[in-house]
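FYI, not all chains are in this one, though none of them got moved.
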Amino acid sequence: APADEPAGRDGVAGTVTVFAAASLTESFRTLGREFEAAHPDATVTFNHAGSSALAAQITQGAPADVFASASPVNMTTVADAGAVAGTPYVIARNQPVIAVPKGNPGRVAGLADLARPGVKVALCAEQVPCGTAARTALATAGVTLTPVTLEQDVKGALAKVRLGEVDAALVYRTDVRPAAADVDAVEFPEAAVAVNDYPIAVLTDAPNPVAARAFVELVRSDRGRAVLAAAGFQQSGRG
Amino acid sequence: MTVPADAPPRRRRPGQRVPVALAVPAALGLLFLVLPLIGLLARTPWDSLPQRLTAPGVLTALRLSVQSATLATLLCLALGVPLAWLLARAQFPGRRIVRALVTVPLVLPPVVGGLALLLVFGRRGLLGQWLDTTFGVTLPFTTTGVVLAEAFVAMPFLVIAVEGALRGADSRYEEAATTLGAGRWTTFTQVTLPLIAPGVAAGAVLCWARALGEFGATITFAGNYPGRTQTMPLAVYLALETDLEAAIVLSLILLTVSVAILAGLRDRWIGHP
Amino acid sequence: MTAPPLDAHLVVDRGGFRLDVPLRVAAGEVVALLGPNGAGKTTALRALAGLQPLTAGHVTVDGVDLDRPAGDRWVPPERRRFGVVFQDYLLFPHLSALDNVAFGPRRQGLDRRAARERAAGWLERVGLGGYARRRPRELSGGQAQRVALARALAVRPRVLLLDEPLAALDARTRLETRAELHRHLADHDGAALLVTHDPLDALALADRLVIVEEGRVVQEGDAAAVTARPRTDYVARLVGLNLYRGRADGGRVRLSGGFTLASTDRVDGDAFVVFPPAAVALHPRRPEGSPRNTWPATVAGVQRHGDNLRVQLTGALDAAADVTPAAVAQLRLVPGQQVWAAVKASETRAYPA
């Protein structure tokens, strides 16, 4: 068990296992390297998957120290199972944008354009955070539309924009950034009400709670925020 | 060998003695396949079952799943059985390469397979563009797209199973058929196919089941729209995002229906050759 | 050991066909099972070998029940020590001829080398020493049949079941293989059952004949008894005699068709009469003189038969007659031709039915 490993100078040592949403892969990889540099006796192991799958694994007793979810819903599931130690912190927020193929062939300038006939739109299904966000934003804008597809995750919606299969999709800003070669982002005012939170928490059964707390601290630190911001996440107030 | 005189005669009926060396692994295998199902059943919220069953969209998704998987299987049979025959019986240059190519969709992650389908049949795809401008046909986001995606992923199962059956079959019956005036096509339909019927049935079952459970290629190529392209696996995956129990119940519904169909079909279809 | 090596009463129901055959084979005895196609010979062998469960009756070897539905007894084929030559050989297609023959010895615990050595010996004995490495599909029909025979003999079985083991062999190989089999059977102290359609095989190899028709035993006995007094058409054909049934009254037998045959044998009541085709003389006109049985007949067909010709006659008495080619030419024996047939009473044999 990792907890039995000898403690380093600051008590942070051994393996810390982080279950994190797939969309945090790149940012957390950077942070993990920095964490290991700062704590030579510690190793970070990531398990990246969909937040819901991670939540299921944790409730089934997976040996995890930290859970970073892409939506509060899955964090709630875990918390309701009594697996969260303390309160989750929001580490980042993600704002919806309209992704359009390079050059914007559908000439989409705002949410209202999505309802134009002939414009093919991909949304996320309402079960996933980007779907909830899209619903909120559209409701706020008073737009009703019939998408051609309700994607299971942002990647699916984005892929269809990249390949020109749809003229627009409601996705997150962080998603558009790595696809900038094929995709343009159209910001819209209603996005403000549909921001999605990324909560993080140390888990009750964490085998290595000391290191777990240290990792969460790193993510919440200024350095952590900077890395997340570089990936396109919005800042969140502490707590 | 035992002399009969030493051997205490045992109970009757042959066919019933199963050697331990076979029975034990078989039982283990069965257990391994069945235990997880029991785990699921233990977790199923039985009291909420009726209302979930009648929830809107469930029956539609179920019907769509069964229909599109069946259509995909028919498509695979129509194209895949001849392909298997070609691989097993015809000699042509590049046969090794063709055989290797057939296995491609097997190992391609389904999502990537869906992407590949989009690259070919999508609005801006190699063929899709032409289909769109010439016939006004678009395949993504349609039920046809679901069938195509499922067929793409499931066809290798059929081809490989049927090719295996063909290689195991005695080709001398085919020779006998040709001496009776049957060309290759007649020989194929009248002699070869009936002879390898169990193999084709097994292949079709695999193909159908794979198509029925197909998720990644379908959602990537055909998207997810209730009533049009949302099959049961898609519904299950979406339910998983928020509601484990709902996902389990949906899976069990899919399971029950498909196992019932398979059990009903196979005993009749495979028969005892 | 007082119990006979093989004592069986085979009752098998198989979709409309019913076999009901009692069989006893003494130590060292070879019994030929004869009968027309579809009589149930193969079914009987399969039931003995345990490949076809009995409906009733029993199979008992050396006093031990191997199959007895009434007593709920059953010994599986692999523990019966029966050697079987199948009518369609059933050589394992994935094994060489050598390994096919070595299969049985291997199962008896011999190591691979010893088993192959024994197998090579057997292949040599059936004249296939040079074919050891061939796959069954690369063998001719007769070669495959000899491999099948070698495979069955190589396990030194207690009971040998041979289903037409020589049918595909050419005349010479047949003689040699028959001789080899004869040698083997002479040393064999178990039971052997031989199914064959060739009376020569049966006479050369078997101590006793059992004739089965439509699932039942119709006649049984040693070669002399059976050949002298056939009791069914099948047996009569087999031994080459014309056979008739009727009611005898001393030296005269009145057939059901109305014709009366004179014989020098005296019997009373239901009786059979036989005479050989060679005893039938054909004449263009009604013959005068000694033959007591004469009748007008029509030629139905003529076929070569050895050096002579065999003429099929219909008429008051359907019969086969063997005549010389010269006689055929002289009498113009073409189908449809009218002739007179004559058989001396002394050439017929009559015996109770």
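Order of writing sets the chain letters: A, B and C. Residues in each chain are counted from 1.
Criterion: a residue touches a chain if its C-beta (ideal position, glycine included) is under 8 Å from a C-beta of that chain, and two chains touch if they have at least 3 such contacts.
A quick note: this is a predicted structure, and the numbers were derived from the prediction, not measured.
J.: Could you spell out the copy numbers for the whole complex in terms of the labels on screen?
T.: A x1, B x2, C x2
Definition applied: only the chains that are shown with their structure count from here on.
J.: Whose C-alpha centre lies nearest the centre of all protein C-alpha atoms?
T.: If we average C-alpha coordinates per chain, B lands closest to the whole-structure average.
J.: So, what's the distance in Å between the C-alpha centres of subunit B and subunit A?
T.: It comes to 35 Å between the two C-alpha centres.
J.: Could you put a whole-Å number on the gap between the CA centroids of subunit A and subunit C?
T.: 87
J.: List, in ascending order, every residue of subunit B touching at least 2 other chains.
T.: Within subunit B, no residue contacts more than one other chain.
J.: Can you pull out the residues of subunit C that are in contact with at least two other chains?
T.: Expected reply: no residues.
J.: How about subunit B: which of its residues touch subunit A in the complex?
T.: Going by the criterion above, the answer is residues 115, 118-119, 122-125, 140-141, 219-220, 222-226, 229-230, 234, 237-244.
J.: Touching subunit B in the complex: which residues of subunit A?
T.: Residue list for subunit A touching subunit B: 50, 52-53, 56, 73, 120, 122, 125, 127-128, 147-152, 156, 159-160, 163-165.
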